[in-house]
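Down below is the structure, laid out as structure tokens.
Excluded from the complex is one protein chain; the other protein chains are retained at their positions.
Lettered A and B in written order, each chain numbered from 1.
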């Protein structure tokens, strides 16, 4: 829900205490914010109020003489000035007790075998209300469960029918394959039949469900109580949005990832790639030992060997946009600025550089995800957001509802009155335009869509620019439909209060990015204040672009030229950057290939020296998201074997290379900040290792953490000394200070009586607003003088089947696709063409794709929405090779 | 696949509403009129016709007690079990029907002829107890005997 805050100019009484509150809000959220423990189920801060569960009953009095009062639902009651409420009044107390007693008539006593046990909102509320004895002595209603796919488990007998699942899944996230069936006390929440939940946000059901109906399926396979999970605040590594995660570990494995609330970014929700992408960290084939020529080598010797090779010179380092800034910086420092190359192909580096330049120079505001949610007109230029930045797509789905909120405001209906707002507004939507290579998952809420090659989309954008600023040339060769569409879009943007332009690098087109920038310039000149969101591909694309360095194509050229003896590859699979033949040839020319990575790749298979790197969950580091927000993520647990942070390997190699990179994270951050003034802000992304809370560290383990001795007893009956953390103020123990942790370093959302994820209420400055102490991260990008228009490349009409990259939520991103659950959702290789280009081939047949001798099998998908003149090839999918720029692909029947 | 007749009848209903999903209940009833019940496949076909999803159509279909999502007999007997009929001897009537048909409420006779279901008030309380077979209402069954009941049932083959 888009928040609209008003000043706290109403005074209400709660049990005799006077509070100044915002009268546009409801009593439940206000009471929670004020610290009252008022139980609820159907209300959700992002979903609003519907008055279904009747759990948040309070007594409202007419005036000071009214002692009787009447029971009202806090979630449905506005905080009007001079209103008098009681939470403690007998009628309210007994009503709340009654509701929980009703809910528990059917709820099974299976808490001991339920994944949610100990972190269950229903449990919390039941205990809070004091319901301890079941008077109901009759049979319970029972249901059959469904197989909902690899992500979400289903146990309907636990259902308390709060309707939050369907409200989130359908009304908030736009899914239509989950619903409520039946009536009276036989309501059933599920799919029409067994099958995979189709929504890319299905995993949120686990947190939206107040009990154990929808559970995290991979977690459920070997779950651990929340109090036994060791947790640390983390940041998603699977796209550039920078959503905040809370991974939990037990026995050396990440058991699950929960949402970590961030007021400006992910809020309460993650996409399924973010939630389940961690599973690669538990893969059996992960490198865990340092290997020299395939043989184990002691870690210290391995590091020294790397240092020695670097000392010998003729060295080149290739960094990675999926690795931390610290690791990239350490590599750059170790090999020298001139020998450091970014782990991206030339085309991507060009896009990333253009993106950063635009962000620095655009007159537009850079939109956080939360700000995108408040946009009232949106143009998506070339991104299939549900694949390249799904959480942002979810925000845009909310943005179109601002038309409804405006109507509600006009009718004096509070925005949190969810169903009233929907009833009033019906299908009214703010305009969203999606310009893409083919149909996307946002089309159902789009006012208009347009499909074309990146150059076609840029051309349409140019026409819009022209409509705002006639000094800019008209776009060449547009047909009437496209010109009308440009007019429609221009009108929508012009009349909007908060227009937003979304673009990205997924199409590999600098021209498209620059046209998005041009549009912002034009809007700005026309007096419309735009916002912009530009999505690069990887979690640290912006960070590595800021760090600088030449690209991987240039690196390969230097290797091919025989300039390099030692190649150090950081968390990059070269085979995803260039055609295999080229990489093979280049690697053959290198004497020492050093690879640091957390997963086994074709590149690690060729390593002379393999240094096992920690995954995101095993390391600390800093990522810079699409906004230029530097965010620190923290090590959840200390891994077995030789696995350690990439940057630590490099630090440990430094002395042998005659360098000193320090031996802590803070030292490296300091060194990075000094070497790169544009990154100076990263120091403040989170408190340093010296930070103490009331003199203590912040424990990663909950205060009820159990089995510290027992879990090692098969190896040694003595409890091992907990690992020491020299890099952060967090500790691998249960001892320390808990409350008041800085927002970037909250390792667990928990508060007395609030064991579930709903406890985040207790950590927010205001419900749905920023965390206490501010949302984590530091915006790095200093704004430079505003730009003028970018020059446009000459437009070329479609050539025969130009390759256009398509993206998949599951499969296009390297790390997440390796996880067991997500792997089942990765499509087989395919290609997409418009029916006009099918050349007699039938839909869904297997074809051989031929690109300059590289051949691979794929399923042909004939799609009437696919851009004409293009062949859509899925990016990064297993079985789909890397293609050179300007590749042409021939299709022949298999 | 919806039959041409079903499609035509649904199209007429569609013209009555400003939103296509509003015809969901009518569409379900039309299919049921033609086929006796509404299969999973029919739910999907209706969804496609109305531009909604199978889950959305099924959410509606399963809410209403007069949409049958499982096969029923050639004739459906609805026995009113609301209060006026109860006072006037509905339990006896239901019991007799169960005996005559050899089924419990909610079941279909082995020959597929009758399905026996309860229904709430048929709005003929002054002539209670009552039951409905297909679209015929039978009233004044307070002192019905086996012979008369059989005579009624015999009309439905």
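Keep in mind that, in the parts below, a residue touches a chain if its C-beta (ideal position, glycine included) is under 8 Å from a C-beta of that chain, and two chains touch if they have at least 3 such contacts.
One rule holds for everything that comes next: contacts and distances are computed from a predicted model.
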Complex member absent from the view - protein name from UniProt, among "NADH-quinone oxidoreductase subunit F", "Acyl-CoA dehydrogenase", "Biotin carboxyl carrier protein of acetyl-CoA carboxylase" or "Electron transfer flavoprotein subunit beta": "NADH-quinone oxidoreductase subunit F"
Chain not shown: contacting residue from A:32, A:76 or A:178: A:76
Per the touch definition above, residue among A:74, A:87, A:161 or A:475 touching the missing chain: A:161
Residue touching the undisplayed chain, where the options are B:23, B:42, B:55 or B:97: B:23
Which of A:55, A:234 or A:758 contacts the chain that the document leaves out: A:55
On subunit B, residues whose C-beta touches the chain left out of the figure: 16-19, 21-26, 28-29, 50, 59-60, 63-67, 78, 81-84, 86-88, 91-92, 94-95, 119-128, 132, 135, 137
Contact set of subunit A toward the excluded chain (per top definition): 50-55, 57, 70-72, 76, 94-95, 98-99, 102-103, 105-106, 135-136, 138, 141, 160-161, 163, 180, 182-187, 411, 413, 417, 419-420, 423-426
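FYI, only the chains that are shown with their structure count from here on.
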Averaged-CA centre spacing for the pair subunit B and subunit A, given as whole angstrom: 49
Subunit A partner contacts - residues on subunit B that touch it in the complex: 40, 43, 52-56, 58-59, 62-65
Subunit A residues touching subunit B - in the complex, by the definition given at the top: 176-183, 188, 191-193
